[in-house]
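Report on the structure given below.
Note that one protein chain is taken out, while the other chains of the complex remain in position.
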Amino acid sequence: MDLDLSAYSVRTDLALEANEMASSAGSSIPGVHTSNVEHDGIRVSLIDITSQEGSRALGKLPGHYITIEVPALRQKDSDLQNRVATVLAQEFEKFLQKLNISRDAKVLIIGLGNWNVTPDALGPIVVENVMVTRHYFELMPDQVSPGYRAVSAVAPGVLGTTGIETGEIVQGIVDRSKPDLVIAIDALASRSLERVNTTIQIADTGIHPGSGIGSKRKGLTLETLGVPCIAIGVPTVVYASTIVNNAFDMMQNHFRQRTANTEHILGLLDNLKEQERLQLVKEVLNPLGHDLLVTPKEIDQFIEDIANIIASGLNAALHEAVDADNVSAYTH
Amino acid sequence: MDLDLSAYSVRTDLALEANEMASSAGSSIPGVHTSNVEHDGIRVSLIDITSQEGSRALGKLPGHYITIEVPALRQKDSDLQNRVATVLAQEFEKFLQKLNISRDAKVLIIGLGNWNVTPDALGPIVVENVMVTRHYFELMPDQVSPGYRAVSAVAPGVLGTTGIETGEIVQGIVDRSKPDLVIAIDALASRSLERVNTTIQIADTGIHPGSGIGSKRKGLTLETLGVPCIAIGVPTVVYASTIVNNAFDMMQNHFRQRTANTEHILGLLDNLKEQERLQLVKEVLNPLGHDLLVTPKEIDQFIEDIANIIASGLNAALHEAVDADNVSAYTH
Amino acid sequence: MDLDLSAYSVRTDLALEANEMASSAGSSIPGVHTSNVEHDGIRVSLIDITSQEGSRALGKLPGHYITIEVPALRQKDSDLQNRVATVLAQEFEKFLQKLNISRDAKVLIIGLGNWNVTPDALGPIVVENVMVTRHYFELMPDQVSPGYRAVSAVAPGVLGTTGIETGEIVQGIVDRSKPDLVIAIDALASRSLERVNTTIQIADTGIHPGSGIGSKRKGLTLETLGVPCIAIGVPTVVYASTIVNNAFDMMQNHFRQRTANTEHILGLLDNLKEQERLQLVKEVLNPLGHDLLVTPKEIDQFIEDIANIIASGLNAALHEAVDADNVSAYTH
Partner (left out) sequence: MDLDLSAYSVRTDLALEANEMASSAGSSIPGVHTSNVEHDGIRVSLIDITSQEGSRALGKLPGHYITIEVPALRQKDSDLQNRVATVLAQEFEKFLQKLNISRDAKVLIIGLGNWNVTPDALGPIVVENVMVTRHYFELMPDQVSPGYRAVSAVAPGVLGTTGIETGEIVQGIVDRSKPDLVIAIDALASRSLERVNTTIQIADTGIHPGSGIGSKRKGLTLETLGVPCIAIGVPTVVYASTIVNNAFDMMQNHFRQRTANTEHILGLLDNLKEQERLQLVKEVLNPLGHDLLVTPKEIDQFIEDIANIIASGLNAALHEAVDADNVSAYTH
């Protein structure tokens, strides 16, 4: 076999997955600090990448990452959904404090993605559901109740339907509307089908070219926009090849727990490193049209639910006057 | 009665209607040149306003206006729809030549209005259906076939859902993407229910504050954008008060043709000027919640049909390679 | 003038409007019993038609009619919407008792109308939002919690899209699924723009040919279905001619209150009876395409809101276990 594996890597948009992969060798990674708490089916993990070494090891930019995992989120439990929105609100508020974003910082929410492709519509649906207040501050500043800040929200479309880099559009809007902070919502690709629509990542690193479902060529970052950019992402799709590759791992673990003789468990596959094996899987699946990006059958409902959670969480985190205990009342 | 009619006027977004009203006295208006042709159920009217006097008389900016009227357009006749798209393409091409817009001028199409309000969704639906090519010119200029120009398209949302003046967003996008021409699509309010979804207006005057269905506070014009702006509008709504007021006219005409004695036809209403009468109608309807903006019951289908006509017409007018005789094949 | 007014009548789907018209002479109508209460912006009127004379006078079948009027319902006040749903639930429960419908009577909800025509989509949207339980009773009767009854729900489409009379489809479903009660939800035409999307009518008379927006040729009644049929209707459209005709009334009232001389108020119109005048208005508007059925511009949001109110109200009225004070939690 002569696979060209140079410059190939198992890409994931989630720092948590990157950390799992990088840590699987067992040793801790210098410059990567992690902690997590779990409460009532909701697990919150913090990953801080503080060194270039840690950044290289994970293939993620230095910065702060929050991951909220809720395995039961696909079960249409509206009580659980409300609790997740509340946790998101609390974590997001703490995150803003950590980043020294002031209570009256003006926020522009950018909903990345394509309205017409359901698994990519997360950003536009969130934008449709957040409370927008900036125009009240502009048009009648004296009449805005205390406890609110100026929030604006735009779904700029995708390159294929606008003909313009999304980054260009966002920069133009930032130039004109002058927010102090951009929050960009995006649908992500996951390495794991179980994380699809059950995981929310928040990061202060902005959006980078090539991340998310749609291919972007220009990032949304402090450097490009001139203001900080917090990214909120949810994995909504996974490659078929990734499903297969993960299944190999699970099979190996399954057999290892059951057989004394750990040789030849998966035959020739045993000798491949993960990246070689994934490359091989792609080689095998691709020509037959088997390596599609896939999403669960129930994606319409899932995306609606998680978009509402994010919108509710943001409304409560961004406006003191919105009660974190009853966040969903403010979305429609 | 002591109505305050100062500063009150019978507003219409259509130059054609403004001209009808201004000309009803019979005399021609200096600085307003009109002509029209009708062919097979499609009437094309040209109005050029060349003087300030004409502008004042019509309440419309100096400029060139094309109006395409197709009374039968609401009858779901797909053959007629194709013919209207072809006429639109031809007229729009001539219009570009008249304005000295070059064949390779880069075009940005702006779909004004709100996705979620059907009669206001004209612009966003057109944007969804036009051929977007700018990214090919940017990413692989050598590979673009001859006969195309760079076209981009954005639906920027409305103030109430973004919190940002639409004009600000468009300016930001123009700054960054640097088109040579902006085409803005907007839903309009008509004075006449019969014009709703049957009339298309093209004007080189851009979009002005207060025109269209949504209230805008900042225009899209050569002055604000730095590049010419052509507006394409379709009336999709009409005020209930306007329907009533028009009906008075029709009743008066009806009676006049049938009675010798033309006194007391509509009693006290006969003595009112049109603007006074409209103001009175509004006074009577408003407190009861009767003066809503209304739209025909079948608006979902109508708006889809006319948006497709405009998208098809623009595709053929903007790209030489798209055949004006079969324009609808390029929209979905 | 030689209008043929024979067999012409001012049709309304609302018993309340029919009663207002019939009572405008001032005298009470034998066999028509009315009462109403208003509380906090919600007016509930009961009309019982107990005689053939009353039925003829109103042009409505003998039966019981409840009308809930909420003029402020178009203002997107979610608190008010919840209160209306609660009132609807309470009134509907009382209505079932009055009709001797037992607590465990099996209910089939029929959502009449066309998904793809927004003002006609009331029924299908309600069907999408009601709690459906019949299959649990069929498949695992032992496991259904107390406080629920068997409810099924179907949106059968309209003649133009199915090719089958809606009445035939419903009869077939009733034959097979054997409910004890049918509740049919339908969008109606109103005489008054102010009632559009602000009024809910409940009647035990079923649905009759020609009522509602779509033209039906076969009714849904005790006679045709073999089980009682309660109709719930909301006016969502109004004829342009009706708007104009109502405006004449309002103008006359307006002038009468302000002028000593009540002659020649509306000139020739003063001498016409209401039906003649409406017929005249239609004659004048129709040839010009001015007599469309129209609906408010914001119909998308209005229909969503009122469909949710009805679904919430029905859920609470039909299932004891659903709390009438928090009905909206059970719809999505």
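Just so it is clear, A, B and C label the chains in written order, and each chain counts residues from 1 on its own.
By our rule, a contact is a pair of C-beta atoms (placed from the backbone, for glycine too) under 8 Å apart; a residue touches a chain by one contact, two chains touch by 3 or more.
Model, not experiment: these values are computed from the prediction.
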| item | value |
| --- | --- |
| Chains in view that touch the one left out, judged over the entire complex | A, C |
| Contact partner of the left-out chain, one of C:G172, C:G226 or C:P287 | C:G172 |
| Touching residue (missing chain; options C:T133, C:S190, C:T221 or C:Q279) | C:T133 |
| On chain A, residues whose C-beta touches the chain left out of the figure | 1, 71, 74, 116-120, 192-194, 196, 213, 237, 240, 243-244, 246-247, 250-251, 254-255, 258-259, 264-270, 280-281, 283-285, 288-290, 292-301 |
| Residues from chain C at the interface with the omitted partner, ascending | 115-116, 127-128, 132-135, 138, 150-157, 159-165, 168-169, 171-177 |
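Note that in this section only the chains that are shown with their structure count from here on.
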| item | value |
| --- | --- |
| Inter-chain centre distance, chain B versus chain C - centres from mean C-alpha coordinates, in Å | 36 |
| Centre-of-Cα separation between chain C and chain A, whole angstrom | 47 |
| Distance from the mean Cα position of chain B to that of chain A, given in whole angstrom | 42 |
| Where chain B touches two or more other chains, by residue | 116 |
